[in-house]
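Every protein chain of the complex appears in place save one, which is left out.
Here is chain A:
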């Protein structure tokens, strides 16, 4: 924590750092408090504020008990712009919760100061309901950022839908300047998105709403059609449509920066629609630098609709087992690929697939392989082809299969050589 030098100088009145106003204030106050030994008393409020901003909330709260001036500083609006409400049931959670008295105080004294707010709730419905109750009371709030984060199970989904929607609507209607909204795993629906758009269309820049089952493709299309400033969007694949991509690529729309799509299968055998190549092409033309982040949680036989044509994905994550064949298609159809994570594959080596990816995904700079197999020779070939652009290479040591050319110890030298830095596979300790 930095020490403020200004304090002492101002106390002596020798520098003109503080405004005349502040000095006047200081002077009148010293005549009131008859404790001449304390130069702290003459510290202007702005500096006090500055110091307080460095303190964590608890320390600030303690400081506020010291004297009236410090108490006033504690309640200055600038200190209440950002707040994260942590709502846990103490009996079942490891982490601490925001004190209910503090919550009361914020609602009564500071709700109109709040601009950047998030709610972190655990897996209990009570916590999610408490969050909704607080939200409902933020009537004087003109929020710029709102985040609803369920850390464990999607507890907002268990709150009665109407209760949730009305709480959220309070914020949408009152804020009128929402820029960033994170509502993943919530029961938000199409009508509430309409309300969002009606009130915040000019300011909305970021919208994260993965796993929101009550929203339809039409609902999200409404957002894309009217919120021309939208730069970051996260949603599930079932909401993605050709129309959505075209809307996001329309002339009036700003360049998109991030599009994150979760492709999730709840039960084996689900069918997924396809997106036309022309829609993706339009996106790339409109926003040549945008990141397309795709998380796949599919069963192995559900990949049929994917990677048959070029797709501009930049960050690709396979959360479950993905076949050799699909990885082969990735190599063929993902020229913009920057990052690839394969959690598991199967029991056959990914040699050709990796080499093809190295050759054709010329932007690839990060790769992580979990439960996979690659022969050491193929791996060296892969690294050689990628060269120094590989800034992150996260391979578990058991992925690498020694062959006639390389053993495990030799491989780290070869790879380090081609990467231009010392590299080791990720280890698991022997226990």
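Throughout what follows, a residue touches a chain if its C-beta (ideal position, glycine included) is under 8 Å from a C-beta of that chain, and two chains touch if they have at least 3 such contacts; residues count from 1.
We take it that contacts and distances are computed from a predicted model.
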Identity of the absent chain, which is to be given by its UniProt protein name, from "Cryptochrome circadian regulator 5", "Transport inhibitor response 1-like protein", "Serine-threonine kinase receptor-associated protein" or "Replication protein A 14 kDa subunit": "Cryptochrome circadian regulator 5"
Option touching the unshown chain, where A:153, A:277, A:324 or A:360 are the choices: A:153
Residue among A:161, A:201 or A:260 touching the omitted chain: A:260
Where the unshown chain meets chain A, residue by residue: 88, 91-95, 122-123, 149, 151-153, 234, 258, 260, 264, 266, 291, 293, 297, 299, 315, 317, 319-321, 339, 341, 343-344, 347, 366, 368, 370-371, 392, 394, 396-398, 408-409, 424, 426-431
